[in-house]
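Removed from the display is one protein chain of the complex; every other protein chain stays in position.
And now, subunit A:
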Amino acid sequence: MPVSSRIYNTLFRRNYVFVGLVFGAAFGADIALDIYADKFWDWKNQGRQWKDIRHKYVTEE
């Protein structure tokens, strides 16, 4: 069975699976975009944020 037939039969053939996949993908992509954007921001501002320099000023606890 070719890969395309397997994908079609498992994901797209039944509508509830397809619609569930679509909404799941939308939900997951939203979260993934948020996480990626945060990571990118932290990477772009390395060493400038409070969490990067906190250890220099707060030593207790």
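Keep this in mind: a contact is a pair of C-beta atoms (placed from the backbone, for glycine too) under 8 Å apart; a residue touches a chain by one contact, two chains touch by 3 or more; residues count from 1.
Please note the rule applied: contacts and distances are computed from a predicted model.
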- [ ] Report the protein name recorded by UniProt for the chain absent from the figure; options are "Multifunctional methyltransferase subunit trm112", "Cytochrome b-c1 complex subunit Rieske, mitochondrial", "E3 ubiquitin ligase complex SCF subunit sconC" or "WGS project CCBQ000000000 data, contig 00106".
- [x] "Cytochrome b-c1 complex subunit Rieske, mitochondrial"
Open item on the list: For review purposes, identify every residue of subunit A that touches the missing chain, sorted by number.
Closed with: 2, 4-5, 7-9, 11-12, 18-19, 21-23, 25-27, 29-30
